[in-house]
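All protein chains of the complex are present and in place, except for one that has been dropped.
Per-chain numbering from 1; labels A, B and C assigned in written order.
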Amino acid sequence: MAGNLFGKLYRLSSFGESHGAAVGGVIDGCPAGIALSVEGIQQELNRRRPGQSDVSTPRYEADEVEILSGLFEGRTTGMPIAFIVWNKNQNSKDYTDLKELYRPSHADYSWQQKYGIRDYRGGGRSSAREHIARVVGGAVAKQILAGYGIGIYAYTSQVGGICLPCSYREIDIEKRETNIVRCPDEETAKRMIGLIREVKEAGDSVGGVVSCLIRGVMPGLGEPVFDRFQARLAQAVMSINATKGFEYGTGFSAAGMRGSEHNDPFVIRDGQVRTETNRSGGIQGGVTNGEDIYFRVAFKPVATIMREQETVNHRGEEITFEAQGRHDPCVVPRAVPVVEAMAAMVVLDMLLESRTVR
Amino acid sequence: MAGNLFGKLYRLSSFGESHGAAVGGVIDGCPAGIALSVEGIQQELNRRRPGQSDVSTPRYEADEVEILSGLFEGRTTGMPIAFIVWNKNQNSKDYTDLKELYRPSHADYSWQQKYGIRDYRGGGRSSAREHIARVVGGAVAKQILAGYGIGIYAYTSQVGGICLPCSYREIDIEKRETNIVRCPDEETAKRMIGLIREVKEAGDSVGGVVSCLIRGVMPGLGEPVFDRFQARLAQAVMSINATKGFEYGTGFSAAGMRGSEHNDPFVIRDGQVRTETNRSGGIQGGVTNGEDIYFRVAFKPVATIMREQETVNHRGEEITFEAQGRHDPCVVPRAVPVVEAMAAMVVLDMLLESRTVR
Amino acid sequence: MAGNLFGKLYRLSSFGESHGAAVGGVIDGCPAGIALSVEGIQQELNRRRPGQSDVSTPRYEADEVEILSGLFEGRTTGMPIAFIVWNKNQNSKDYTDLKELYRPSHADYSWQQKYGIRDYRGGGRSSAREHIARVVGGAVAKQILAGYGIGIYAYTSQVGGICLPCSYREIDIEKRETNIVRCPDEETAKRMIGLIREVKEAGDSVGGVVSCLIRGVMPGLGEPVFDRFQARLAQAVMSINATKGFEYGTGFSAAGMRGSEHNDPFVIRDGQVRTETNRSGGIQGGVTNGEDIYFRVAFKPVATIMREQETVNHRGEEITFEAQGRHDPCVVPRAVPVVEAMAAMVVLDMLLESRTVR
Partner (left out) sequence: MAGNLFGKLYRLSSFGESHGAAVGGVIDGCPAGIALSVEGIQQELNRRRPGQSDVSTPRYEADEVEILSGLFEGRTTGMPIAFIVWNKNQNSKDYTDLKELYRPSHADYSWQQKYGIRDYRGGGRSSAREHIARVVGGAVAKQILAGYGIGIYAYTSQVGGICLPCSYREIDIEKRETNIVRCPDEETAKRMIGLIREVKEAGDSVGGVVSCLIRGVMPGLGEPVFDRFQARLAQAVMSINATKGFEYGTGFSAAGMRGSEHNDPFVIRDGQVRTETNRSGGIQGGVTNGEDIYFRVAFKPVATIMREQETVNHRGEEITFEAQGRHDPCVVPRAVPVVEAMAAMVVLDMLLESRTVR
């Protein structure tokens, strides 16, 4: 049961390898009659595309999206929206030296065991280049959600040991795109950029955390008991390359707390039932309650480093190996739009699901 | 698209409310010809049942499972396995005082918004009593997995501020059931028990962490790109009541690390490709690599506390409220078998899925 | 991927064997807030239950339904509706003579090959007793659909060589339940009853056709291109035991027609767009158009006959065999409510699906 299909009602079927002809996807279940901006989709891809700054990989790809179906006179028709991004700058470099070795902490070994065959060029489909389809799927969802007043805002909140020292309420979320690491605090951003450059210089890589805020979600999204809102969100973001952890609301810190300090009292604000605090992160009993949703996603340091490493090849020989090629020293800045995209698809999916409940 | 169905090939359809006639489920997709021990299933339920110790709720339920179909002469037939646990000790107490108020940090408000109706007695289906179906589904899965040499071992690793100070490799996993909090370290267990009693005494509750180890999984489970092993595991455990976070392998600590310290070198051990370290947590590229899988799940403190709280009722009036009834001061000890159950169903599901790949 | 789950949004999970403890199911995705009549559900079961007349099996079963969850104060809550019918009159007769032989044109051989094990008592789960779950699932759907003005009316239109000689427009559909074969034409019904009695007397069985009319469906149901309304209907009814064919609208007779005689001209009637004729059977381009939907389902003669037959046993020996037990000489009269039930679930499912399109 291959896993290249995401979502239940708003469904993305994704395809493509890093060094194949193209990557792309098919969106099925997009509501009909929506005016879509292709330019808006391209802008999301631009936030993810390689070569956008000196803290990302130098591989240059324009990553231009082409829509093949499902739009008529600028509007969605309810038919599948197919889209494609041609791979243009596959490096002519010979990848055959990767053909028979297992790069440490990459997908090489486990995928070879699973499938008995793998496209080793640039990681094939295990490459983060696959995220392009997610970003497009999410960009379409975001445009639809905007019509409901729902906004999704991810940002970099940690790179290595450098953490953004404030909660989502204290930052100016609009500033998250004003610097190349996508951290809404300028001072912290500068330190993060410095760290990434230092790590890159050392031929090493570094991990980080993406935080995400979702505003404007109505109460009632989420499908207990197994498809609780946070459960679907967790699956969505934990399917992104290099993720290691997910938490929402108070997250792991809740483990150390008492009920009397964790509970969110209900109050009436502007005639609405609201919670005074929001330790629940906008989700109670697996269903949204109308408050801000916020969550955090941990990313490991990129496995490709420019240093000699021990490993093993197909013949079972222990060898040493040093990576070549073009890689990100830290995935977090380019992962920000991917986290947003996955969250957007979950919200839209669950919004559509909620229509079938009454 | 109601969310009471779990899994893709090994599927659990769950039903039942806290104060209805019964809770139960139907397992579809259980492989045929497996000898099942109903007693083994009951043992798992006994680990979860209420009233088992003074750190859990005093509501007493025998929680005896009855199998209605799918077994013939002690073996599975490939037909659906329906099971039922009758609710016997619903408290005769009148729950009508809960009828019209929203308990803080419970599902009351969000579910009412979603469904327009709710069975308020004991939380209805939002009650953790629903976990019974999960435990049975997981118990069947565990028996099947045992035939493949796969073992699943969850344990309590944190209660409030008290943490088990060692990694999964350093503990004696067999000792996790020797005390009422299910912590494999006796000394830590005693402190945890002390804390829970103290919290209970104070009419309060406390959060914690369940850690889980999965041994013996073959390489090749997990379905990239969206159904990565960790993504499905994340959804599974984040659908359990009161969970706030999930991490596997190095988890959130990976965010602070460098690639050169995080990568797991491949080596040959006993003629097998293995990793020297296991920061990957047994999963690479979303697919198991044959190493131990380990992950952690954060639980918030139980929302029901024996103290006066501010809240709101159906008529939009702000009121004060003090909970009555029988509740756990800390859910973690009884959540241990539930985490195991969810993990077991994921592993079996993905094992079945892996058969369709080649 | 076991097939005991029906539907996409309104989903029935079915369980139970002919001679096990019980048959039943779980409905997930039933809209919340609907007043359900349990008595109405029971009435549908009564239409299907064995022993209701001399043209059906003499096995007597009250087939009383018990609802275990999902209802609160008479209304659906959006939670799973579990239901159960206990098997009470399993014949104490020893079925061990069936244990090792393959009854001709039954599921014995193919299921044994598939599963390697089978509950041979009364056919186990291959028995039509499994239809009980369908009838309950359909009865709930019918009550909901009635609220939209949608009615579903199946009837017997052929038994052996005796055919109802008129179209759905010419019959009085309300009369279909006035006789024991469920044929709305009294004269034809009498002849059908005579034939069944004759066939029964001869220890033989006979096939037939169930026709079905669906009135009041709004335009817009059906999900092209693969989930066209007729495609989902076809799957639904072809999953009923003993079915051999499905056709809707003009059906197979369309193969012999010209476009100029088959097309349905659009007209304006009462200010609505309507078709003058209805050869399309209420479905165009896979989507309902607001006209009556009608279709026909062919049933083979029951495989169990009271005559000596040639067959083979588990040891590969050719043997002769004569059936014992209690069986229907013609399944069609009792299949009528099953066809209705399957159609009802399809209509409700697609009605819910249609809400996600715009």
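As a working rule, a residue touches a chain if its C-beta (ideal position, glycine included) is under 8 Å from a C-beta of that chain, and two chains touch if they have at least 3 such contacts.
These figures come from a predicted structure and were not determined experimentally.
Every shown chain that the unseen chain touches in the whole complex is listed here: A, B, C. From the options A:17, A:204 or A:223, the residue with contact to the unseen chain in the full assembly is A:17. When the whole complex is considered, the residue among C:26, C:206 or C:341 that touches the unshown chain is C:206. For chain A, the list of residues touching the undisplayed chain reads 1-2, 4-5, 8-9, 11, 13-17, 20-26, 28-30, 32-33, 66, 68-70, 72, 75-82, 84, 114-119, 124-125. Residue positions on chain B in contact with the hidden chain: 1, 9, 29, 31-33, 78, 352-353, 355-358, in rising order.
Although one chain is not shown, part of chain C still touches it, namely residues 1-6, 8-9, 14, 102, 104-111, 113-116, 125-126, 130, 158, 160-161, 199, 204-209, 219-228, 230-236, 238-239, 243-252, 254-260, 262-268, 271, 273, 275-276, 279-281, 283-290, 298-305, 307, 309-312, 316-318, 353-354, 356-358.
Just so it is clear, only the chains that are shown with their structure count from here on.
Averaging Cα coordinates per chain and for the whole protein, the chain whose average falls nearest the overall one is B. Of all residue numbers used where chain A meets chain C, over half belong to both copies. The two sides are thus made of the same residues. Annotation: 39 Å between the Cα-based centres of chain B and chain C. Averaged Cα coordinates give chain A a centre that lies 26 Å from the centre of chain B.
Chain A and chain C have Cα centroids separated by 46 Å.
Shown for chain A are the residues in touch with two or more other chains, namely 1, 9, 353, 356-358.
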